[in-house]
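All protein chains but one are shown at their positions in the complex.
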Amino acid sequence: MSITLEQAEAAIKAAKQKAEELGTLMNIAVIDAGVNLTAFARMDGAWLGSIDISIKKAKTARFFNMNTGDIGALSQPGGPLYNIEHSNNGLISFPGGVLIKNEKGDIIGAIGVSGSTVENDHAVAVAGAEAL
Amino acid sequence: MSITLEQAEAAIKAAKQKAEELGTLMNIAVIDAGVNLTAFARMDGAWLGSIDISIKKAKTARFFNMNTGDIGALSQPGGPLYNIEHSNNGLISFPGGVLIKNEKGDIIGAIGVSGSTVENDHAVAVAGAEAL
Amino acid sequence: MSITLEQAEAAIKAAKQKAEELGTLMNIAVIDAGVNLTAFARMDGAWLGSIDISIKKAKTARFFNMNTGDIGALSQPGGPLYNIEHSNNGLISFPGGVLIKNEKGDIIGAIGVSGSTVENDHAVAVAGAEAL
Partner (left out) sequence: MSITLEQAEAAIKAAKQKAEELGTLMNIAVIDAGVNLTAFARMDGAWLGSIDISIKKAKTARFFNMNTGDIGALSQPGGPLYNIEHSNNGLISFPGGVLIKNEKGDIIGAIGVSGSTVENDHAVAVAGAEAL
């Protein structure tokens, strides 16, 4: 079970709407269950450095089956997963990466959002994930 | 002058329609004038190795302001740009990367397509580029 | 549908037996349908440079759903996919990477073998893939 392009595009559409509501400009990436890029959109004027971050957030969420912020809570100095970000060609462990599940609760992919505060990034990612 | 997300999504939509007409499954990437990923879509079941190739084709076209196949003609053994593919973290120099221009003829981005023969890849990329 | 560890280990076991029959020392890698490493074994004394090659062969086969040698036939100078090896962090396009399918014919992963001639590498990979 993996996300389809139609589902990924629906997630991106919902995420863009949420981003517009918040007055933000976002990069939005969706990957499938196998951690492969499925769809991507950068809103006009969004940070260029956030292309890579949004993709890495989506991948990081699926790599460990948890939202990215949960990993960041464990990777701080003195924490159990300190500097885990050096694995997998670079993780992003702050909020904005959220798992996408189907109706049965199976993980079918993940969405990563970057372009504003981590609170806004997370809110936009959740809006995308919940569109399915 | 650079491509907008709306234009990029129109290019991807047109490319997908052409891909379906040809009975192919494609990865389609659009980058802006600054060589930054703007939009991406992988049709369900398209080759996983073509994610990277479609992005590299789009970048390669804009890096040198020519379609990718034109670079490949110069990068052969004995040619003036032999093995230029080693630059820029990897180029793809066979057909499927096409420049996107506006009405005035200004280059505003590029589209890269991968998933079938190079002839089909090129035809789908042209369909996307001409949608604008 | 993706290969299980039990199936991957059965493939490696069969490949090792074939390698011993041929009097060769092989690196053997199995990846799943999502192009993620599932199992690996290096026979004692096998080439160290073949660790990476065996993994890349398995990935290359799945990236494009064909045996690696078929890609190499297309990536020669003057061929349609010249220098495709620069994509995906490095492909290996000579024989030794073979798709693994289930009884229904679905692709569930791939096996990559490296350590001898490409003919032997391919024969060992086929033995592994056919063990399922």
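Each chain carries a letter (A, B and C) given by its place in the written order, and its residues are counted from 1.
Convention: a residue touches a chain if its C-beta (ideal position, glycine included) is under 8 Å from a C-beta of that chain, and two chains touch if they have at least 3 such contacts.
Since this is a predicted model, take the numbers as computed values, not measurements.
Enquirer: From the touch rule at the top of the page, work out which displayed chains the omitted chain touches.
Expert: Per the touch rule above, the missing chain touches A, C.
Enquirer: For the chain not shown, which residue from C:22, C:43, C:74 or C:107 touches it across the whole complex?
Expert: Hidden-chain contact among the options goes to C:43.
Enquirer: Just the residue numbers, please: which parts of chain C touch the chain that's not shown?
Expert: 4-5, 8-9, 34, 36-44, 48, 51
Enquirer: Of the residues in chain A, which ones touch the absent chain?
Expert: 34-35, 59-60, 62-65, 77-78, 80-84, 86-88, 91
Note that only the chains that are shown with their structure count from here on.
Enquirer: Would you mind working out whether chain A and chain C touch using mostly the same residue numbers, over half shared, or mostly different ones?
Expert: Since more than half of the residue numbers are used by both chains, the interface counts as same.
Enquirer: Could you grab the centroid distance between chain A and chain B? Build each centroid from C-alpha atoms only and quote it in angstrom.
Expert: Roughly 25 Å, centre to centre.
Enquirer: Going through chain C residue by residue, note those that touch at least 2 other chains and give them in order.
Expert: Those would be 34-35.
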